[in-house]
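First comes the structure, then the notes that go with it.
What you see is part of a larger complex, with each chain still in position.
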Amino acid sequence: MNDKKNILEIFPNPKKGRDYLITHIAPEFTSVCPKTGQPDFATISVEYIPDSFCVELKSLKFYYNAYRNDGIYFEGVTNKILDDLVAVCKPKYMRVTADFNVRGGITSVIEAEYKKSNKKK
Amino acid sequence: MNDKKNILEIFPNPKKGRDYLITHIAPEFTSVCPKTGQPDFATISVEYIPDSFCVELKSLKFYYNAYRNDGIYFEGVTNKILDDLVAVCKPKYMRVTADFNVRGGITSVIEAEYKKSNKKK
Amino acid sequence: MNDKKNILEIFPNPKKGRDYLITHIAPEFTSVCPKTGQPDFATISVEYIPDSFCVELKSLKFYYNAYRNDGIYFEGVTNKILDDLVAVCKPKYMRVTADFNVRGGITSVIEAEYKKSNKKK
Amino acid sequence: MNDKKNILEIFPNPKKGRDYLITHIAPEFTSVCPKTGQPDFATISVEYIPDSFCVELKSLKFYYNAYRNDGIYFEGVTNKILDDLVAVCKPKYMRVTADFNVRGGITSVIEAEYKKSNKKK
């Protein structure tokens, strides 16, 4: 599961001097519950302010597809997606929100955020 | 009613160093009005920033189910759920929102919040 | 479970000569799964054309509440509600629709109908 | 309560030769429960094919307002409105639908219809 982030591709930010917000919303994310082996479904939203690079959209889709048969918990998958995307495209700011379908009558949302530490605003 | 919180189970926070938000929304909560004996229905939302532990989802469902035949007021049940969850999973922050179905033509929402006192932000 | 229908009360149809349609929609029905002991939730709709009697609304609510801790399957509860209501208020026509909340990622709706056999329209 | 229908005014159908449908939807109807004295609220819809007369809209509003402090049941009020409107404007066809706000967790809809008996279509 470790080398999944190699799927992600980047391209140079077309407007490097300006802080602007990019959002990609993927409502077709699916993985597998590590306990029961049953499928989980979620909408994954990534919001970020690029620095030198942007995430290439098609590679992001393939990256998400790679979780299809992985067993991983809600809290874990959300933090891993954030870690992988930050490692690859080194944004100024990034937030990942995972909105999971109802399980046992309960809907869950996990939301994790990254801010470049040497950012002086 | 006191030992209901023993139903709740926890597991170690998979990303302890990062402040992130977990939300669980349960639209099938039901208890009983202590005055009339008639059932009440609510959607209970819990939002929290974990410290060392996360609430296990299935145990949360069983915890809610344990109120099914309890007589308890709107204001009371909301504060008790917050107290129990804070006692068990010791979060950095937690908010419980209980949105009760219409009774006598009036819809009620109760919202209570906890912040770890020694939190230095 | 057999004598639950005794809870139902009726009153004389205030406009007996006219065929008209009465609908009662109850979104707070809950019973228990006979296999797992976990609660089920449904919206129960009753549509009927009264003959000599109408169902009294408050007794209908108490009748539904009486299922709260009963273990009964989706297909069974829908047909039993129809049988009980037909036995008590003897309508010209009645349809019961039970719309159950998602279980295992699947939403279920059961719909059963009764028509008075000697009805000459 | 008997002379309430005298409030209703009519005017000649501007297109008598053509069968066309007029609908008036009034979401602000309120009366009083004869048992408890508590207010009931409903949306009353009237659909009709006029013959020689149309219902004057302002008088219809005053007619509805006249129920404000009357104690009357759901099934009764719906049939009375239909009877009064048929008596005053003698339509070819009329349907009255009363959609009552939730009481005791149950929403009710009553729907009654009138067809001119000597109608040859």
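Going in written order, the chains are labelled A, B, C and D, and every chain counts its residues from 1.
Everything below uses one rule, namely that a contact is a pair of C-beta atoms (placed from the backbone, for glycine too) under 8 Å apart; a residue touches a chain by one contact, two chains touch by 3 or more.
Predicted model, so just to flag it, every value in this text is computed and none were measured.
Participant: Taking the 4 displayed chains as a starting point, can you state how many identical chains form the whole complex?
Facilitator: If we count all chains in the complex, we get 10 identical copies.
Convention: only the chains that are shown with their structure count from here on.
Participant: Centroid from C-alpha atoms only, then distance subunit A to subunit D, rounded to Å. What do you get?
Facilitator: It comes to 57 Å between the two C-alpha centres.
Participant: If you average the Cα atoms of subunit B and of subunit D to get two centres, how far apart are those centres in Å?
Facilitator: About 47 Å separates the centre of subunit B from that of subunit D.
Participant: Please set out, as single numbers or ranges, the residues of subunit A touching at least two other chains.
Facilitator: Counting only residues that touch two or more other chains, subunit A contributes 105.
Participant: Given which chains touch which, is the overall layout a line, a ring, a star, complete, or other?
Facilitator: Looks like something else, not a line, ring, star or complete graph.
Participant: What part of subunit C is in contact with subunit A in the complex they form?
Facilitator: Subunit C reaches subunit A through residues 41, 101-102, 105.
Participant: Considering only the defined contacts, which subunit A positions touch subunit B in the complex?
Facilitator: For this pair, the touching residues of subunit A are 73-76, 78-79, 103-113.
Participant: Touching residues of subunit C toward subunit D in the complex: what are they?
Facilitator: 13-15, 18-28, 50, 54, 57-58, 60-61
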